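One structure is given here, and the rest of the page talks about it.
The complex appears here minus one protein chain, its other protein chains still in place.
Up next is chain A:
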């Protein structure tokens, strides 16, 4: 995910390592490693082991592996390596395929090859076998090239084929080097002809040869360094003559940075416990490599030298120093981040490096400060791991044209105060996303994100945005049905639950339970009770109708509603007329009519008496970030609604019998006091009705603030 300007199919898409495996590579590098480091206490009388020394082959292999390690850390995809070993023939150790791109694969293949055999006939052996094979490898199409060519169809020619050959060898002379270059040039021309007639091969458009001549320490080189030059329009070549050991390692480290646009950052002032003295801590530095765009801001502003850049011993490599800021708590924050680049520690096994990487892998983030001469503190970067990968995030520290924008409350819809913020929050949680395996097949044939969009569509077919626009979504009793009806398919059990919800509403209506109808716009008295139920049923029908066509079971829920709500046409008509009259009355009430106030007093008296038995009022969902924690909207047991003896009047219907059974079952469980049940932090306001007397409506504290 680098924002680098590197083309998808630049020469860096394909890199072939060709490593010399001829007998002379078995020679010692003559750089000795003391691996028997004796501690003082044990030193007496022990003859230390003679130092070991790596062969030229070992040096070449470990440095090339380090090159690959850094590359795979920073670019786990689409920057591919093909590793070839050359002696009396060529040995291809892996392919361009993504699953072959790992250090483990290469290490295993290298172990199978083993070190060069010093007794093999040098006449039969040559690096040329490997170089010819490298050109052939560059013609082979990669998965990404194939994928893009297939996707582009008519413009498949836009997919370029370029590559780089890094040849680690011990050349005899400059003439020998020229011979190798000529040979590669010829092979490219030959292979390009072959590629023209094949689907799985592509002609090489550009090839960059990087020849690294390795010679033992203490010897003079027979091959001279040469900067990049053009051999032909297809081939450029450069020669690096390097002593084995440390120098070779440094060279390949510089090359990997050049080849893949990397840059170096040194994190300084990392506090670390001392190994010997656990109670003291010292400060350490750790160097990381990453895409150079992480320093883009410094480059652009010309601040690079101010930003604590230092030139290293070899004069080629620079590093930007950033200061560790000990993280405070793990605050979850959305930083404005303009880039995130994978890192690779330069010295991966050192204690400071592994301390830092383990700290990050454990989920902590570290902010990094840009030391400035002026003394002002600027946090410029952040180190953070995601899924076991560490990224250097670039934080924006510039001013922005988005500063001081008008608040959302000043714009459209900004003055509406009763948005269903909590309900929509619940909606968002239900519509969270999760990764779905690419192997899992869905009968609809839709991709997971399309299914997520379909779910959003279903969930929003009827979704009033403000509390005063809805009745049913303010009623706890409707929750089970509302949650189920939006599902793509319903089970028999779901249908039953929906039906129970409807029966429960019928029961509420029969008992004349009050509904949380909005009183906004009509202060004091709202619509009449039967009118309230009519509104509620209409709304419920609207909700369910939008889903009825989905399946037969959805339709059955709608049928149930239509069957249960009684509305003979004449009565409907009468109600309508009644409502018109009421509306006229309401308008007069608005003018501060004394009589209306009296009426509302009576109304609240009646509510008070109801409150003694039931907690219907608590069903109004106070929907605002300012209000206390919302009530848990898990479907509650229906038992709270009624007492069985109250309902046992008149002939017993099937519904009543069923409800009785459920209620008896539920009554065995503990039933909470109404007040405590609707309490907030164990506090319940008494005499809530007094507020209403004072002309405040229920939604007054349900104000949504932004």
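Everything below uses one rule, namely that a contact is a pair of C-beta atoms (placed from the backbone, for glycine too) under 8 Å apart; a residue touches a chain by one contact, two chains touch by 3 or more; residues count from 1.
Quick note on the criterion: contacts and distances are computed from a predicted model.
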Exercise. Choose one: "BHLH domain-containing protein", "Transporter", "Integrator complex subunit 14" or "GOLD domain-containing protein". The correct choice is the protein name in UniProt for the chain not shown.
Key: "Integrator complex subunit 14"
Practice problem: Identify the residue among A:132, A:340, A:366 or A:498 that touches the chain left out of the display. | Solution: A:340
Self-check item: Among A:160, A:379 or A:562, residue touching the chain not depicted
Solution: A:160
Quiz prompt | From A:122, A:271 or A:413, residue that would touch the chain that is not displayed | solution = A:413
Quiz item: Of the listed residues A:132, A:201, A:370 or A:390, which contacts the missing chain in the full complex?
Solution: A:390
